[in-house]
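Removed: one protein chain of the complex. Kept in place: all other protein chains.
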Amino acid sequence: MSSIPMEYYLILSAFMFTVGVAGVLIRRNAIVVFMCIELMLNSANLSLVTFSSYLGNSIGQVFVFFVMTVAAAEAAVGLAIIIAIFRNKKSVNIDEINIFKW
Amino acid sequence: MINYIYLTTLLPLLGFVINGLFGRKIKNERIVGIIGSATVGLSFLIVLDAFIQTLGLPVEERSNTVNLFTWLSVGGLHIQFAYLVDQLSLTMSLIVTGVGFLIHVYSIGYMRGDKGIWRFFAYLNLFIFAMMNLVLGDNFVVLFLGWEGVGLCSYLLIGFWYDRKFEKGTTSQAAKKAFVVNRIGDFGFLLGMFLIYMTFDSLNFKEVFARAQAFPVAESTFGLIALFLFIGATGKSAQIPLFVWLPDAMAGPTPVSALIHAATMVTAGVYMVSRTSILFASAPAIMTVVAVVGALTALMAATIGLVQNDIKKVLAYSTVSQLGYMFLAAGVGAFSASIFHVMTHAFFKALLFLGAGSVIHGMHDEQNIQKYGGLKKYMPKTYATFFIAALAISGVPGLAGFFSKDEILWNAYSNGGFVFWLIGAVTALMTAFYMFRLVSLTFYGHERFDHHHVHPHESPAVMTVPLMILAFLSVVGGYIGLPKVFAGEHGNLFENWLEPIYAPAQEKLAMYSSSTHLEEILLMSISVALALYGIYFALHVYRKNPKIAENFANRFKGLYKLLLNKYFVDEVYEAAVVQPIQKGSEKVLWKFTDAKLIDGTVNGAATIVDKISGVIRKVQTGVAQSYALIMVAGIALVLLWLILSL
Partner (left out) sequence: MEQNLLLTYLLFTPVVGSVLVLFFRNEQKQLARWFGLIVSFVAFVISLVIYFRFDPANPQFQFIHQVTWIKSLNISYHVGVDGISLLLVLLTTFLTPLTLLSTWKAIEKNVKMFTFSMLFLEAGMLGVFISLDIFLFYIFWEAMLIPMYFIIGIWGGERRIYASLKFFIYTMFGSLLMLVAIIWLTVYASGMLGKFTTSLVDLYKVGPTIPHQIQGWMFGAFFLSFAIKVPIFPLHTWLPDAHVEAPTAGSVILAGVLLKMGTYGLIRFCLPLFPQSAVQYAPLVSVLAVIGIIYGALVSMVQTDMKKLVAYSSVSHLGFVVLGIFAMTVESVQGAVIQMINHGLSTGALFLLVGILYERTHRRDIAFYGGIAKIVPLYATILMIASLSSIGLPGLNGFIGEFLILLGSFKSPVLNSWWFTIFAATGVIFAAVYLLWMYQRIVFGEVKNEELKHELTDMNLREMIVMVPILFFIVWIGVYPNTFLKLTEASTQSILQQVGTYTVNLLK
């Protein structure tokens, strides 16, 4: 385990997070945006697990469980919304979903 | 019956309510008429009884107050709804209910077959109610109630035939004009009342008059009070400059013209001036104004009357002119002479109008005297009574008009001055002329109407009997006011009767110059001669040589036009007052000030906020991703700053 330095994990995590952020900012497909959010959450999870292992305490891992639960709930609700929108508008392009804008 | 005097207002009110609410349901119009007339007739009997009772009282006790209820009680202001029964109010009440009753009876015949007859009698009754309040009120506010009330009835009755045309407009326009012009006068009256209340701390007649003698009040204050009140009087009694409504008021049915616009309502101003004689007497300058306005009105209206062709118009201007006489009398301090003339005028002018109504009735609503002629043989009773009235108004000795007119002229001379007398005498000449012009064109000469369509006929008895009664009064009515030169120092019964009312004012004026009897008789002879000449001339011209009138009109075309168009006063008012106010209100006040300036500012403020927000709102694109981008960039910057500051 100690053979791989912690920095590697953190760099991977940072890279994943950046990909996530960029995806959320740039992409227009709601599903992709949604996956990017998941990516960001998981990159955070990765960091938490890394620190937990490095510091030898389990708090970080507990956090990860919480994040995963929330992410799961979010995925369920979010996907449901996206499906509902798709049924109505036949599209998941977020630029077209603007009927609430005044 | 003095204590039951309130019945004289209550009964007509009852008549108004009955006819007003249920009149439409009463199919028999005779019943409507009888209800309307009976209430006024009963009122007359009550007034008569109160009059007789008052006559029996010693002079000091002849002024009685009948309290009904407290009308207004606010702070220091206490207005009782109370009636003052004294010599003056009884005299006026007798005229109002007496002549009023005759005209009600006459109306049963005149208005027969009109669908709105119930409405007509309801309004007439309401008028009597208001008029009685006006003359009986024991304070300014009750007087004002009647004052505005008669104005309302006048409005309702002028516009009675609301769907008819009248001259260039409609009857309802004439009605509105009457009400509005009256309101201008009322505006003055209101201010007068306020000033009286402020000065004397009361609006009760007796208190105000007592305090007017007791309080040290500046003459200028009296002057303003009298001026304000007189503005009120000019409105109601059709004097310069507010006389314009009265000729138009002829749009109403003829009995209305007789009752309201000749015998009673228009004399309200004279009554008011006479009632407040002490206030006027305390303001000599305004007395002169009253006399001058009265004299000018008398003269001006008489000149217009010379050339009018509508029978009612001639009588209307004659009324304005006679009212001018009354104000001339009041203005020179002869208050009792002015009331005397109110009375005789009520007799003969009501008679003239009713006679005119009888003619119009018989001529199928034709009012142009150029289309009459030779009616004497068709309507002998109307002719006879009309002739008597014309003699009376012209001032032929022995008839009612002579005594009152002579009294006024004499007072104008002895208290006012020669000019006033001269104007009065010239007016008398013109009055005689236009009255007999009217008589000639209507009853003499050849028949100028279309025999195929018009079948002149005498009116029924219900109309002619009131004419005869009034004719009788026009003959004998003057003998209660014989001039002193004939009857001796205390021979003028009418003046003696009213004397206590005017005593304070007379004391203040302290005049009665030392003119001789000879002078009086001389002046009287001159005025009688003038009147007789006027009659002769009119008969000569219009009966025998109508060419003279034509030639005259042709030679003085400008003057004729001026008179025929009533000095263009209506047109001037229209152009100088009505139009500017109306156009100004519409164009300047409404469309510009209100819509553009004020509302523009309000909406402008809203628009500015809207515009600024429009600019700022662009920051809020509503695209979540761009918000996120800004957020990320912000976080990045913060992180950078943290790292750099380490």
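Chains: A and B, in written order; residue numbering restarts at 1 for each.
One rule holds for everything that comes next: contacts are C-beta pairs under 8 Å (C-beta built on N, C-alpha and C of every residue); 3 or more make two chains touch, one makes a residue touch a chain.
What you are looking at is a predicted structure, and each value in this text was computed from that prediction instead of being measured.
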{"item": "Displayed partners of the chain not shown (whole complex)", "value": "B"}
{"item": "Touching the absent chain when the full complex is considered, from B:I31, B:M198 or B:V419", "value": "B:M198"}
{"item": "Touching the absent chain when the full complex is considered, from B:A487, B:A529, B:L589 or B:I608", "value": "B:L589"}
{"item": "Residue in contact with the excluded chain [from B:I46, B:L124, B:V141 or B:L246]", "value": "B:V141"}
{"item": "Residues belonging to subunit B that touch the chain removed from view", "value": "24, 69-77, 141, 144-145, 147-149, 152, 155, 159, 162-163, 170-173, 175-176, 179-180, 183-184, 186-187, 190-191, 193-195, 197-198, 581-582, 584-586, 589-590, 593-594, 598-599, 602, 606"}
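The definition used in the following text is that only the chains that are shown with their structure count from here on.
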{"item": "Whole-Å gap between the CA centroids of subunit A and subunit B", "value": "96"}
{"item": "Complex contacts: residues of subunit B adjacent to subunit A", "value": "622-625, 628-629, 632"}
{"item": "Residue ranges of subunit A touching subunit B (in the complex, touch as defined)", "value": "21, 24-26, 94-95, 98, 101-102"}
